[in-house]
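Notes follow the structure.
Note that one protein chain is taken out, while the other chains of the complex remain in position.
Here is chain A:
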Amino acid sequence: MTNDTINLDQLTGWLTRFRDLVTEQVSYLTELDSAIGDADHGSNMTRGMGAVVEKIQASPAGTVDELFKGAGMTLVTSVGGASGPLYGTFFLRIGTTAGPVASLDAPGLAAALRAGLDGVVARGKAEAGDKTMYDVLAPALDAFDAALLASSDITSAAAAAYSAAQTGRDATEALLARKGRASYLGERSIGHIDPGAASTSLLFQALTEILGEE
């Protein structure tokens, strides 16, 4: 199943699937967060994405920007923790970059995702190796862009991104946290996967799964 474009239904499906995954993995995410944070990442993401999907179902978006701006705003006000502004900014920037369209082609999606990453960097001031969601998002998007150089198939690009995301997620285990509450733990943050990195990896898992359907 190849895709040159990704339409509104698929994008809506992406967010819904992401909701499903964080809900399924709520204990795992919380467990990761209890090791180096405040043990609320799982419940925060589940509540936030639950609110996002509820809103979409109540009033389905007519364009891509409407979908992602709505999702971003909802996360900002329903998550509570740092993931709220971070994921919120990520989706908001995707929305503003995509514009009022019904679908995105591969370069369009890549540009939107890249804008989302820039938003996360601006908001969180994180750099590579700080043991944050950046350590998943950045390599995943690099892989996504690289895959698109070879083919315009979004499905395979998403698969490449997911693969890089998993690698990035696992690599955070060895890192020393330099951002967020985990940074207070210093050396003790080493040896644990960053929960934000884990949920970001689920984001790419969701994208891969939704594109692979049909």
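We adopt the following convention: a residue touches a chain if its C-beta (ideal position, glycine included) is under 8 Å from a C-beta of that chain, and two chains touch if they have at least 3 such contacts; residues count from 1.
The rule is simple: contacts and distances are computed from a predicted model.
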| item | value |
| --- | --- |
| Name under which UniProt lists the unshown chain, selected from "Sarcosine oxidase gamma subunit", "HAD-IC family P-type ATPase", "Cytochrome c-type biogenesis protein" or "Phosphoenolpyruvate-protein phosphotransferase" | "Phosphoenolpyruvate-protein phosphotransferase" |
| Sole contact to the chain not displayed, among A:55, A:123 or A:178 | A:123 |
| Selected residue (touches chain absent from view) among A:10, A:89, A:156 or A:172 | A:89 |
| Residue, one of A:139, A:180 or A:195, that touches the chain absent here | A:180 |
| Touching residues (missing chain, whole complex) on chain A | 38, 40, 44, 47, 76-86, 88-89, 123-124, 180-181 |
